[in-house]
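The complex appears here minus one protein chain, its other protein chains still in place.
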Amino acid sequence: MMLFEELLYAIVGVGLFSLGLRGALLRRSLLGRVLAINICGAGVFLLLIAIAYRGPGLAPDALPHALVLTGIVVAVSATALALALGRRLRETDDE
Amino acid sequence: MTEAFALALLVSGIGFFVAGSVGILRLPDLHSRLHALTKADNLGLGLLCAGLALLEGSLLIAAKLFFIWLLVLAASAAAAHLIAQQSLRQGTK
Partner (left out) sequence: MMATTLWMMLDVLLALLCLALGWAAVSSHDLRRSVVFFIAFGLLLAIVWARLGAPDLALAEAAIGAGLSGALLLAALRDEPGGTLDDDVSRGPLATAVSLLVVVLGTVFAWVVWQTIDVADPVRMADRISGELSGSGVSNPVTAVLLNFRAYDTLLELAVLLAAVLGILALGPARTPYQPAGPLFDGLMRWLVPLLMLTAGYLLWAGAHAPGGAFQAGAMLAAAGVILRLGGDTNSGLPRPGMVRRVLVSGIAAFLLVGLSTMITGRDFLEYPDGWAGTLILLIETAAMLAIAATLVLAYVGGRPDGWREGPGDLDIAGDGGPR
């Protein structure tokens, strides 16, 4: 049995992942690519939470919620590391 | 009865938000856009919070919503001031 919201947001999640993938492959600057990968991540999170939704009356599945919460924090720290690497690369290019 | 009144508040709040957004898109330069942004959006948020507080009916929730409105007011006023100051310094329009 599949809910309307579940299917809709899951498809949106896949769509966001594709948009992010296209951006990550085609963008020229590091910041643009990091942004696109974050959009990829957001799409994956949306897919997980859409699957966890059980309907307006029932409590949702807490396990994907915990996974996505972890994922959000890890995504921001990975972004920070990527940006620090980019900055360092630019500095060593200039030397 | 309260629901109708709350609905009126919510609709007018959204109307102010729409007006603010139209202002951002249509006004000519940075300072007038800032004007539309902060004034219309703050009032819109205040009306929205009032409508939501009426719908909830609890005094605690109304106090929390009022506090949220005050925080957004302070933050957007500070942000608008900083943006305007920086644009004056840089000479951007």
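Should a chain be cited, it is by its letter among A and B, assigned in written order, with residues numbered from 1 in that chain.
To be clear about the criterion, contacts are C-beta pairs under 8 Å (C-beta built on N, C-alpha and C of every residue); 3 or more make two chains touch, one makes a residue touch a chain.
Just so we're clear, the structure is a prediction, and the values are computed from it rather than from any experiment.
J.: I'd like to know which visible chains would be in contact with the absent chain if the whole complex were considered.
T.: Among the chains that are shown, those touched by the missing chain are A, B.
J.: Extract the touching residues of subunit B with respect to the undisplayed chain.
T.: 71, 74-75, 78, 81-82, 85
J.: Under the stated touch rule, tell me which residues of subunit A contact the chain that is not displayed.
T.: Per the touch rule, subunit A residues meeting the hidden chain are 1-2, 4-12, 14-23, 25-29, 31-32, 34-36, 38-39, 42-43, 45-47, 49-54, 56, 58-63, 65-66, 68-70, 72-81, 83-88, 90-91.
The definition used in the following text is that only the chains that are shown with their structure count from here on.
J.: Would you mind pulling out the distance in Å between where the CA atoms of subunit A average out and where those of subunit B do?
T.: Distance between chain centres: 30 Å.
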